[in-house]
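If you scroll down you'll find the structure; I have some questions about it.
What follows is chain A.
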Amino acid sequence: MLANALPTLIFYLLAAISLTLAWSVVTGRRILRAAVSLMGVLAASAGLYLLLDSPFLAGVQVLVYVGGIVVLLVFAVMLTRTTELLEDHPTRGRQLLGGAVALTFFGLSYCMMTAPVFANRALTALPKNDVAAIGRALLDTGENGYALPFEVVSLLLLAAMIGGIVIARKPAALVKSEVHHG
Partner candidate 1 sequence: MGLASWLILLPFLTALAVLAAPARRPELIRWVSLLGTGAHLVLTAVTTVQFWQLASPDIALAKTATLTKLYLVERIPWFKSLGVDYLVGIDGVTMAMVILTSIIIFTGVLASWNVVVRTKEFFALLLVLVTGVFGVFLSFDLFLFFMFYEVAVLPMYLLIGVWGTGPKEYSAMKLTLMLMVGSAFILVGMLALYHYAGGTTFDLTQLAQHHYPVEMQRWVFPLIFIGFGVLGALYPFHTWSPDGHASAPTAVSMLHAGVLMKLGGYGALRIGVYLLPEGAQYWGLFFMALTTINILYGAFGAIKQTDLKFFTAYSSVSHCGFVLFGVASLNLMGFKGAVLQMFSHGVMTGLFFALIGMVYGRTHTRIIPDMGGLAKVMPWLAVCFYIAGMASLGLPGFAGFVAESHVFMGGFFGNAWSDPLATRALTVIATLSIVVTAVYVLRGLAKVFQGPITDHHFDQLTDATLTEKLSTGILVVTLAVVGLVPGLLIDLIESALLPFVNRLHATGLAVAGHV
Partner candidate 2 sequence: MGDFLANHAPTLTHWLVLTSALFSIGIYGMLTRRNAVGVLMSLELCLNAAAVNFVLFNRYLAPTNLGGAERLDGAVMTIFVIAVAAAEVVVGMAIFVAMYAERRTVDVTRLDALKD
């Protein structure tokens, strides 16, 4: 009895955590605090993946998202530390506009979801999908294999890396001037 109640409890717990943290990401005055709360949200979603019986994804989530991307964001915050510490509030108009758009989006999707199209299917029990299956799917060059996208993503990552380096490189002129004036 307790066993099958637990997932619901955990679901609601995680939902609450991710929503509050998401809200603080978006409205946090201090950008660093926002980064940390983003980390929290991502961790919570890792938990959600677990709930959905896909532990590998949870692992990847934690590894890449939390470990990689959030760290990068923190670096970005550090690198672009601007003089004004506190990020001032967005203008009243912008808030209203953004809020209105977000709310309409949420309202619309809510109506869509409650429409009869999506049957309220409960989670059916499934054998744990092991990591090997995912690995085989990634490299399977057959009919519904994902070899091609896998290669393409690797290409994408490579391009992003090079792009990042090129863009973030200090412009030659700046370098030259700094060399002169010390």
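Quick note on the criterion: contacts are C-beta pairs under 8 Å (C-beta built on N, C-alpha and C of every residue); 3 or more make two chains touch, one makes a residue touch a chain; residues count from 1.
The candidate set was assembled so that all candidates are chains of the complex that A comes from, given by their letters.
Because the structure is a prediction, the values reported are computed rather than measured.
Candidate 2 is the one, among 1 or 2, that touches chain A in this complex. The touching residues of chain A, when paired with candidate 2 in their complex, are 1-2, 4-5, 7-9, 11-12, 15, 18-19, 22-23, 25-28, 31, 34-35, 38, 41-42, 45, 48-49, 52-54, 56-57, 60-61, 64-65, 68-69, 72-73, 75-77, 79-80, 82, 87-88, 90-91, 94-95, 97-99, 101-103, 105-106, 109-110, 113-114, 118-124, 126-127, 129, 133-134, 137-138, 144, 146, 149, 153, 156-157, 159-161, 163-168, 170-171, 174.
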